[in-house]
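Every protein chain of the complex appears in place save one, which is left out.
Then we have subunit A:
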Amino acid sequence: MALQDKYKELIDAAKTSGTNNLQVNEQDGVLHIDGEAPTGAVKDQLWDIYGKIDPNFLTGDVVLNINVATAVEGAKLKVITESSNLNIRKGPGTDQPIVGKAAHNDTVTLISKSNDQWWLIRTSSGAEGYAYAQYLKPIE
């Protein structure tokens, strides 16, 4: 329970901000927080609170997995890679052949979610394929 006390502000913020399917579990000394934030801004806010309680996330006692509810089919997504282009692949997996690329900061359209990690998208030039979800952020 100590961890839930330490991260009380984070858990409370998740609850009050309308995060759906919120799950808070403590396992092997790590607090797992899962949920679906209503917007990308709420997700950012939760991460800011987490960073305030545990500066630079170095303690390693939280795994914060927050999806964004606005990432629905047809949504516009921004490519948030480090700086490089985002690979568009034939299938969901890094072993799949690359069929196209989306530029850094480019806008793409979400077609469907294969799973949490791989989303089927369409680029502005019309190329379709799977891209890594972590590099895609819903535009609100």
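In this section, a contact is a pair of C-beta atoms (placed from the backbone, for glycine too) under 8 Å apart; a residue touches a chain by one contact, two chains touch by 3 or more; residues count from 1.
The rule is simple: contacts and distances are computed from a predicted model.
**Student:** Name the omitted chain as UniProt records it, choosing among "BON domain-containing protein", "RsbT co-antagonist protein RsbR", "Acyl carrier protein" or "2-oxoglutarate synthase subunit alpha".
**Tutor:** "BON domain-containing protein"
**Student:** In the full complex, which residues of subunit A touch the absent chain?
**Tutor:** Counting only subunit A, the missing chain is touched by 23, 25, 27-30, 32, 34, 47, 51, 56-58, 60-61, 63-65, 67, 80-82, 84, 93-94, 116-117, 132-134.
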